[in-house]
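Here the complex is missing one protein chain, while the rest keep their positions.
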Amino acid sequence: MACILEAQSICKYFGGLKAVEKVDMQIEEGKIFGIIGPNGAGKTTFFNICSGMYRPTAGRILFEGKDITGMPPEAIARLGIARTFQNIQLFRYMTVLENVKIGFHIRTRSGFLNALVRDRRYREEERFIENEARAVIEKVGLSPYVDTLASNLPYGLQRKVEIARALALKPKMLLLDEPVAGMNPLETRELSEFIIRLNAEGYTIVVIEHDMKFVMNTCHHILVLNFGQKICEGNPAEVRRNKAVNEAYFGKGLVVGGVS
Amino acid sequence: MILEVENLSVNYGHVAALSGISLTVDQGEIVTLIGSNGAGKTSTLMAISGLAEKAGGTVRFKGKDITDLQPHAIARLGICHVPEGRHIFPALSVKENLIAGTVREEKISRQEIVRRMDEVFRLFPRLKERINQGGGSLSGGEQQMLAIARGMMMNPDLMMLDEPSLGLAPIIVEEIFDLILKIKKAGKTILLIEQNAAMALQVADRGYVLVNGRITQQGRGVDLLHNDEVRRAYLGE
Amino acid sequence: MTIPPSISALFQKKGMRISLGILGIALLALIPQLNLKSYYMGVLCRILLYTILAGSLNVINGYSGQFNIGHAGFFGIGAYTSAILSLQLKMPFWIALPISGLLAMIVGLIVALPTLRLKGIYLAIVTLGASEIIRLIALNWMSLTGGPNGLRGIPAPVLFGLKFSRSQQYYYIFLVLSLVFYFMTRRIIQSRIGRAWISIREDETAARSLGVETMRFKAANFMYGAFWAGIAGGAFSPYFKFISSDMFSLDEGFNILSMVIIGGQGTLAGPIVGAIIVNFLTEFLRPISQYRLVVYAILIIAMMWLRPQGLVGVSKSVLAERRFGRSRRVHRR
Amino acid sequence: MDYYLSQAINGICQGSIYALMAIGYSVVVGVVGLVTFTHGEVIMLGAFASFYTFQLVGNNLIIGVIASFLASAFIGVFVFKICYERFFNAPRHISLICTIGTSMLLRNLAQIIFGPNNKPLLEVVPNRFFGQGVVGLTLVQIIVIATVISLSFLLFLFFNRTRWGIMLRAVSQDKTAAAMMGINVRLTSLLGNSIGCGLGGVAGMLLAIYYQTLVATMGGSAGMKAFSSAVLGGLTNIPSAAAGGLCLGIVENLGITISSASFRDIFAFIFLLLVLIVKPEGFAKKTGVRP
Partner (left out) sequence: AAPKTYRIGVMAPITGTNAEYGKGFQIAMKMAADEINAKGDIKLELIFKDSKGDPKESADIARQYADDPSIMAILGDFTSSCCMAAAPIVDEAGLVLLSPTASNPNYAGMSKYAFSIMGRQDGEAPFFATYLLKKYAGAKNVGLIWVNSDWGKSAHDNFVAQAKKEGLNIVADVNYLADEKDFSSAIAKLRREKPDHIVIMDQGLVPTIINQIAQAGWTDVRITTLGPGTSEQILNLSKKNAEGLLLTTPFFIDDNNRTAKAWADRFAQIAGFFPTVHPACAYDTVYLIAAAIRNSGDKVTRESIRENLQNLKGFVGLTGPIQFNPAGDIFRKYLIVAVENGKFVRKTDYDYAK
């Protein structure tokens, strides 16, 4: 299978702190890829590098064979990588619909002149955005909330708005940072199913999560980071058997509890 | 009884987040609130610590009416609130954040601060490694640890934890629950909110179930854990 | 300030809106025919001028969330450009005017480019500095700007033999310009570009992650605002016939800023209301001479106390807590 | 050579004046967490307080310091009530406009009450000159420099090494969390603001003694310099703000040396711009931010 994203010995240092240290990884197209690891292991930092928020201290990131190291986030988004944030970053005082509409920015191109004369392209694009945005909202199941202010939504739904907004980009790859944090087991299961459905539609998905039940049930392939370094990689069963991972991450296994 | 909440209501604009809930917490007890997203758990804690305006009801702490006290006065009485959203001081270093936790006690010796800090660092060695880093640049989980640690520095009589395990690695979550039991052993009281209801009910003496701002069930932790309705709604089974 | 639902419903119908708009414009156009005293016409002209200035500042501060407090500088660029072009090159007003706007826009770009990474108060002080630098250059560049003596005798615009010299006539120039400004801005704000600006205001990181080229759009936004300030300046100098650098001081910048905020940031109507109120106050309070600014200051503070969101209701997001300490990471979860 | 040395000294002396004003400014911003445009007027009122005190009790520097500190600190309470207290949870431009309004209010009231003309403040400190020829310092200059150095050192210790300092900084960063820690947010930021304003008042006194004159409109440019210097220093870091003031003074005077005094502010602002381009948040190391 083709590899969609490749990291080649990525490093990121903050002063003396090695947040990410020589990480290599290959993400296969069409898979759900999980990244786990203790707190501060460098998972979010890695996402930030992939999405262009940080420039790595060393190493390269290739997306579909193209070197995207050090590109600004907006250029990377254009190439087809969309992400959500560990700390939800919605446009909090805009409605759900408006939030999603902004996701269509890169798929439209009318400029000043089009807006001034409201020519055909402008009108067509506006219609396209309106329809598509509603379709995306429908798809994540937020239809009842199109006109609700994002900040007034319960937490779990805010996560979904973020996902909807990312989907509006029609990305080739979706990066989700702790999508089920703060959700109860029921909601977690729903989201897991949703992600699997998205994957079936052809999206490549990378998730960071601490909820093992979710990770083990959702991901095809898992990578474990600790102190910025890769300590293990493999399918869920392999990772669970790994001794180093168990010591550094799972502990006594109380929480992993009812993995089924 | 260390905390008594009677008929507490909270409104946000026209939205009623809490409509007249009553609950009690005994000295030395662990009590948990469970409920789905938006049920009003956070609002309850915010109202108790004076950060959300109360539309009605009374709150008593150690027999004293604290309904109309300012948030800082409530904190000074010995209620610590580890909030949802962490609320770290971003430009203070980890160490300074921890010291900020001690300011409610005017006369506290330097040794005592160092002692508490050591204790906290034993629990979260990660924080010790980051001791001079700005709070805002910590990773999500590290911030969560810091928020809990800062709460512990307050040495409170009642600790209210709002989803303390949020964003933490499993191994740390276990430690948090160990910690909760340890705090209880030290004779302190805990009011706990958790999404992971199974874990919460396992450690809790008693629990309340919140639905749409109302308490629908209450009982011993183990009883709720085996209650079918609760299992279906909150444990995902 | 709440509008009864029946009336607001009227505004919702497109046909109704258009005909009401035409009616309003016709009424505005008829005002000079009332033979008002030239003083009143002068005040009206000033209000229209400030409508453009406050409106263009609002595009920057209210819609893209950048923080410009030195708008007077761009105003000055426009004023000097049209004055110099018409005095030294004898260029007709109608050509000089767009050039004024374009030059202000270019200067806007020069200010914006190196400072795109700056946020909040750091950007504010740079705009303030730029405004001062522009003023000081105007003050020191004797050969071009007349230095401290200023420029005088700026000729009145002529169109088809019609001379726009008195305020009764000049009113039409200001009216047309502010209408054009209003409708252009409205369309842009409602378009993809406007959405991108607003998304930057709301959360720049998120906007970037969605592919919004924030640098480009912020620069474009700044240039658009500067352009219109330049146009306002370009129209101002032949109206005033004399300009000097002290007309474009920092206080002038603060003055424009307070119009925007008193009227209501982030709305199209806000700056208009703000311009009317502030200019009206200036005139209204003149009789109390030395207490004038005291009372004016008290009124400004009172307005912030009573209606911090401005007189025109503001979109909620402008009121969002956006404090200095920027605690992005500690939001709700 | 002497000439350039003496110009450098002029720069340092003027820079110390800026630094002095910036210190108070930084304290205010560091505690309240909001930017102010009233600081110039606070400085001016401190100068007037000392002026009238000197008239009443004679030229006693200590009493002057106390009087200007108290007067400006009291004004600080007033400013706090008008501009900050209500607007802690509002967007910052609202309190900003309030501070612009308050500055206008104070300046014009002062003009009415104290009169619009310049007032002399002579011989508070004897005009003693230390040094040789063109290279040297007067007593006032030495006092100003010493004050700046000791104040920035003491305040740095206070804000970074004491629990009180941590409390004040915590309040500016997250008022909710501060309240949860048992900090009386209102009182603490009121106090911090008053301290910052009081320091501004002392700066005003020294400014008036240094230039031997004071006038109700002196706040405008003073406030602007305090603001610029503080921004250079990252707004909340006191030693950096002092360094910012110092740099600004030196750069301005160097600029004047090579061109004309009319270009003073051009040099100041271009320097500011260049620094901000390289370091978008000033000299101070920024802590606690990540995307």
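Chains: A, B, C and D, in written order; residue numbering restarts at 1 for each.
Keep this in mind: a residue touches a chain if its C-beta (ideal position, glycine included) is under 8 Å from a C-beta of that chain, and two chains touch if they have at least 3 such contacts.
Remember, predicted model here, so these are calculated numbers, not experimental data.
The chain not shown here is in contact, across the full complex, with C, D. When the full complex is taken into account, the listed residue touching the unshown chain is D:C13, out of D:C13, D:I183 or D:A226. In the complete complex, the residue from C:Y39, C:F183 or C:F280 that touches the missing chain is C:Y39. In the complete complex, the residue from C:W94, C:F183, C:F242 or C:W305 that touches the missing chain is C:F242. Taking the whole complex into account, chain D touches the unshown chain at residues 3, 6-7, 10-11, 13-14, 17, 108, 111, 115-118, 120, 122, 127, 129, 134, 136, 138, 140, 211-213, 217-218, 220-221, 252-253, 256-257, 260-262, 264-265. Those residues of chain C that touch the chain absent from the view are 37-39, 42-43, 46, 136, 139-140, 142, 147-150, 152-153, 165-167, 240-242, 244, 246-247, 282-283, 286, 289-290, 292-293.
One rule holds in what follows: only the chains that are shown with their structure count from here on.
Inter-chain centre distance (chain C to chain D, centres taken as mean C-alpha positions): 32 Å. Here the CA centre of chain A is 41 Å from the CA centre of chain C. Remark: chain A and chain B have CA centroids separated by 30 Å (rounded to whole angstrom).
The set of chain D residues touching two or more other chains comprises 173-174, 177, 289-291.
Counting partner chains per residue, chain A shows two or more touched chains at residues 53, 87, 155, 181-182. Touching chain D in their complex are the following residues of chain C: 61, 67, 114-115, 117-122, 124-126, 129-130, 132-133, 136-137, 139-140, 205, 250, 254, 257-258, 261-262, 265, 290-291, 293-294, 296-298, 300-301, 304-305, 308, 318-330.
Only residues 14, 17, 37-40, 44-45, 86-87, 154-157, 178, 181-189, 210, 212, 248-257 of chain A touch chain B when the two sit together in their complex.
Taken together, the chain D residues at the contact with chain C in this complex read 29, 33-35, 82-83, 86-94, 97-98, 100-102, 104-105, 107-109, 111-112, 172-174, 177, 224, 227-228, 231, 235, 260, 262-263, 265-266, 268-270, 272-273, 276-277, 280-282, 289-291.
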